[in-house]
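For this depiction, one protein chain was excluded, whereas all remaining protein chains were kept in their positions.
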Amino acid sequence: MQTIKQAVAGTVESSDAQVMILPQAGGLKITLDSSVYDQYGQHIIALIIETAQALGLDDALIKVVDKGALDCTIKARVETAYYRAIGQTTNLPWGCSKWQ
Amino acid sequence: MAVTNHIRRSMIFLNTQRAALVKEAFVYHPDCVIFDLEDAVAEGEKDSARIQLYQTLKNVDYQGVERWVRVNALDSDLINEDIRAAVAGGAEGIRLPKTETAAEVQAAADKIAAAETEFNRPVGKTMMMAALESPLGIMNAYEIATASDRMMGIALSAGDYTRTMHAKRTVAGTELFGARSQMLIAARAAGVMAFATVYTDTDNEAGFVDELRLIKDMGFDGKSCINPKQIGVTHAVFNPSAAEIKHAEHVMQAVADSKANGVGVLTVDGKMVDIAWVEGAQRTLKLAQAAGIYKGALV
Partner (left out) sequence: MTISFHHHLRDGDYVVNMVMKEIHKLGIKDLTVCASSLGKAHDYLVPCIEDGTVTGISTSGIRDEIGEVVSKGKLKHPAVIRSHGGRARAIEDGTIKIDVAFIGASTSDVYGNASGKGGKSDTGVLSYADGDAKYANRVVVITDTIVASPNFPASIEGVDVDYVVKVDSIGDPAKIATGALRLTKDTRELNMAREVAKCMYHSGYFKDGFSFQTGAGGSSLATTVFLKDYMQQADIKCGWAMGGVTEPIVDLFKAGFVNKVLDDQSFDLAAVASAHQPGHFEISASQYANPFNKGAFVNQLNFVILGALEVDTDFNVNVVQGSNGVLRGAPGGHPDTAAGADVTIIVAPLIRSRMPTVRDRVTSITTPGESVDIIVTDYGVAVNPNRQDLLAAFKDTTIPLKTIEELRDLAYQYAGKPAPVEFDDQVVALVEYRDGTIIDTIRKPKHLN
């Protein structure tokens, strides 16, 4: 299990999402508050889980407040919060398969 | 030089930190966007903007709009990661800020080449442009413009330049006259494009149009924009007028006729035409065609 500290990324501006990652044992837990919950909520939750798993984040509480962000932004905010949580800012694995 | 058929009347800066700005800026139909990782992005959000940049480049279809990335300065500890993200994402070009010497261009070009290799992209494909923001940069404009085969163009960035020159910003742009002229000469000599600095008074459309007319008449290829509303105005000024298109057509027709008849002297619309004008007429029609306002066959 990775050592992570609490981290946050993104904003609550329209078309953005704010993602908070908190250390928590026992698997991934997602909370989602979304302005488009009824149409995209399940899709967004699946996307968050998929993105977290691709990063190797298996144990955490991920709290997301979504203001109608597109998928690319939701992914970007999860990834940013993750790299902040593990304290890595350079030499990110751009272009590898898990980043597609 | 990185010569392509792309027209670049407008290049709009987008703060890559802001999701709402980058998600669909192509609807404003700029010729190019510049995803900014430098001045617009807060210090603490550089990482976030970079990841948003990568995901946007990878996942959002920009509908043919050319995608540039303004990276942080060469002497910052941010540029390596900026270039890696931009190249991995497949940006068409990198805009280097605060460029003063050819060596800086070469250093950045080496970083780009390394990234192209790392991320399996064709080496040499990523274009570059350099922003000249100081007297030294202007002095070295030609060397900078010819420092790498990747170079597509040079751009004036007036904020720092004006400060270093002890000049005052004027409405007429008198204080920029020397810099504009010199960099334009350098760009033409080097065979790259030349772009004018941003116009910051976004509510002053009349002033913006005046400045556009000035730089267009001087010979600039395009303008850096900071607000979507500047795009349509920029295109309107840079596009050839109906009269210019008509005249260019007549010139090209006269050239064709004179070739057929073996007559040496060209007369168009009642006036003698210097053979040197033909290239200009050709350029007018090419620009008009690329802008979607000329559908004729004389290009």
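Order of writing sets the labels: A and B. Residues in every chain begin at 1.
The definition used in the following text is that a residue touches a chain if its C-beta (ideal position, glycine included) is under 8 Å from a C-beta of that chain, and two chains touch if they have at least 3 such contacts.
Nothing here was measured: the structure is a model prediction, and the numbers come from that model.
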* To do: Identify the residue among B:Ile7, B:Val60, B:Ala109 or B:Ala190 that touches the chain left out of the display.
  => B:Val60
* Asked: Out of A:Ser14, A:Gln53 or A:Thr90, which is the one that touches the chain we can't see?
  -> A:Ser14
* With the missing chain put back, which residues of chain B would touch it? List them for me. => 23-24, 27-28, 60-61, 227-229, 231-232, 292-293
* **Contact set of chain A toward the excluded chain (per top definition)** => 14-15, 35-40, 42-43, 67-71
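Keep in mind that, in the parts below, only the chains that are shown with their structure count from here on.
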* Which chain B residues qualify as touching chain A in the complex? -> 18-20, 23, 47-48, 51-52, 54-56, 58-60, 80-81, 84-85, 88-89, 118-120
* To do: Spell out the part of chain A that touches chain B in their complex, as residue ranges.
  => 9-11, 13-17, 69-73, 75-77, 79-80, 83-84, 89-92, 94-95, 99-100
